[in-house]
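Just dropping this structure here.
For this view, one protein chain was removed and the others were kept in their places.
Let's look at chain A:
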Amino acid sequence: MSETKTIQFSEETMATVQRLIKRYPEGRQKSALLPLLHIAQAEFDGWLSPAVMDYVAVILSIKPIEVYEVASFYTMYNLNPVGKCLIEVCQTGPCWSRGSDDIVEHFEKKLGIKVGETTSDGQFTLKTVECLGSCGTAPMLQCGGDFYENLTNDKVDTLIEKLRANGQRSTYMKDNRVM
């Protein structure tokens, strides 16, 4: 999180951005705002700093406030730094009915943090979220673009080890070519 990057999309990403903007009628480039914020978040350390949002505003020729109001509305945009792996455990009714409380508790114990906190090594942030549309395979969680379903404490242990060993920052988008 401490690393500083120049806020500038790579040439390749910029090509994607230009391609995205063409999906909408002329003058409606603001429609590309949500996908662009996803890309920006993936590219700039997993969160949207004011500087990153201002950069996106320039690309789309809109006012910075138009970006802030959108970024602060949608839950998938992080307005503060998060750990490398953002663990999002679903806690709504159907997941609760299959034991999501136990899963959250197990994570808290294993990681030594409470919901909303980040481990001191900056590896994991634990979050509870509302329905992720995976009720038939509850309890479940999302980490980056991946769904982990039918969770048990054992599966959680394995996942934590796997993510720790991987060391990569999880992102909703594995690559920008998704869109």
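In the analysis below, contacts are C-beta pairs under 8 Å (C-beta built on N, C-alpha and C of every residue); 3 or more make two chains touch, one makes a residue touch a chain; residues count from 1.
Throughout what follows, contacts and distances are computed from a predicted model.
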item: Hidden chain of the complex, named as in its UniProt record, picked from "ABC-2 type transport system ATP-binding protein", "RNA polymerase sigma factor", "histidine kinase" or "NADH-quinone oxidoreductase subunit F"; value: "NADH-quinone oxidoreductase subunit F"
item: Residue of A:10, A:75 or A:152 in touch with the missing chain, whole complex considered; value: A:75
item: Interface with the undisplayed chain - residues on chain A; value: 23, 25, 28, 30-35, 37-38, 60, 62, 66, 69-70, 73-77, 91-94, 96-99, 101-102, 130-138, 142, 145-147, 172-174, 178-179
